[in-house]
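Let me give you the structure first, and then I'll get to my questions.
Shown here: the complex without one of its protein chains, the others still in place.
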Amino acid sequence: MNKFKITSDIIEIETNKSIGRGKAIGARALFEGIVRNSNEGQEVIKLEYECYESLAIKEGNLILDEATKQYALNDAFCVHRIGSLEIGETAVIVITASKHRDEAFRACRYIIDEVKIRVPIWKKEHYIDGESGWLKGAG
Amino acid sequence: MNKFKITSDIIEIETNKSIGRGKAIGARALFEGIVRNSNEGQEVIKLEYECYESLAIKEGNLILDEATKQYALNDAFCVHRIGSLEIGETAVIVITASKHRDEAFRACRYIIDEVKIRVPIWKKEHYIDGESGWLKGAG
Amino acid sequence: MADLLKIQVIYFAKIRELTGLTQETFIIKKGFTPSNVLGLIEEKHCIVLGVNFKIAINDEFSDWDFELRNGDNLVFIPPVTGG
Partner (left out) sequence: MADLLKIQVIYFAKIRELTGLTQETFIIKKGFTPSNVLGLIEEKHCIVLGVNFKIAINDEFSDWDFELRNGDNLVFIPPVTGG
């Protein structure tokens, strides 16, 4: 079951609407990370994401499995975009589905938090002044 | 700004995809409450929602305003369906948008939690044995 | 007539089913509160409703001891179960 995906295509919520369907599901939480126009005071014009794909998929699926067990989820899914992204485009989507809302919310948060510190994907920002830089990350 | 809506139509995520768009937005959280096939051990075949609409809209918008201030949101939205719903159909959607994910998640949770205790909407469950009942609620 | 008031009570959910009505007009004495009106409803329809309600008057949350005025719209709000 490979629920963690890497894509260079535009991510649309619609294409993922079949995730988390099932008669026992009462709650679905969805998180979208979006490219915004500023970071730490600098005006961003676009972003590039680069990925160590084989390990990213392995680690991403591990995170989804952890969340599924920990929060008794019916379904969990994550897709991360790579390549060049414009302001307003979706970089990552997480979807969780469970019987009750508490689990769906907490699992969704767990997944995006872990993805952001464990999955080998790197962001390079391009600024309005022509400069660009790889972000430093929390590490 | 009337961002809290009551509808008797099927709720589709797609029809609400314009919510929470804006160049400064970096995170969008979405919650869906869905009709599931069981509650407290009884098999549910459908649900009916009834609503005191004028007060529901007033109270719903108050909750969205509270969340917007408290979590510095760029956008907040909620739609609740009424009438007869089948298993698997969406009863309520909450969408929040903000600069960072922490605010979007916390606000989304705040809104659905408050809607479920403050907005005058009532759920009647129809069970497989032909019985039905108004749920008692937390009060 | 000076100390008689006409109010409208609107019924939802379980109360609507118990009374069999969506709304009902009551002529009440000046000084009557929602608490008094609930007593009238229980008496008239031979039902027991309890006190597990919030009160709304003219689409605003209000109190059990609010003194009703002529033309007021009164709603007894059962514990909500939306979402």
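Every chain is named by a letter (A, B and C) in the order it is written, and numbering of its residues begins at 1.
Please note the rule applied: contacts are C-beta pairs under 8 Å (C-beta built on N, C-alpha and C of every residue); 3 or more make two chains touch, one makes a residue touch a chain.
Predicted model only: the values in this text are computed from it and were never measured.
The chain not displayed here makes contact, within the full complex, with A.
Of the listed residues A:K5, A:K23 or A:R118, the one in contact with the hidden chain in the full complex is A:R118.
Within chain A, the residues in touch with the undisplayed chain are 33, 49-52, 54-55, 58, 80, 91-92, 112, 115-124, 134-139.
Note that in this section only the chains that are shown with their structure count from here on.
If chain B is left out, touch-linked groups of the remaining chains read A | C.
Once the centre of each chain is set as its mean CA position, chain A and chain B turn out to be 24 Å apart.
Work out the mean CA point of chain B and of chain C, and you get 27 Å between them. Among the residues of chain B, those touching two or more other chains are numbered 33, 112.
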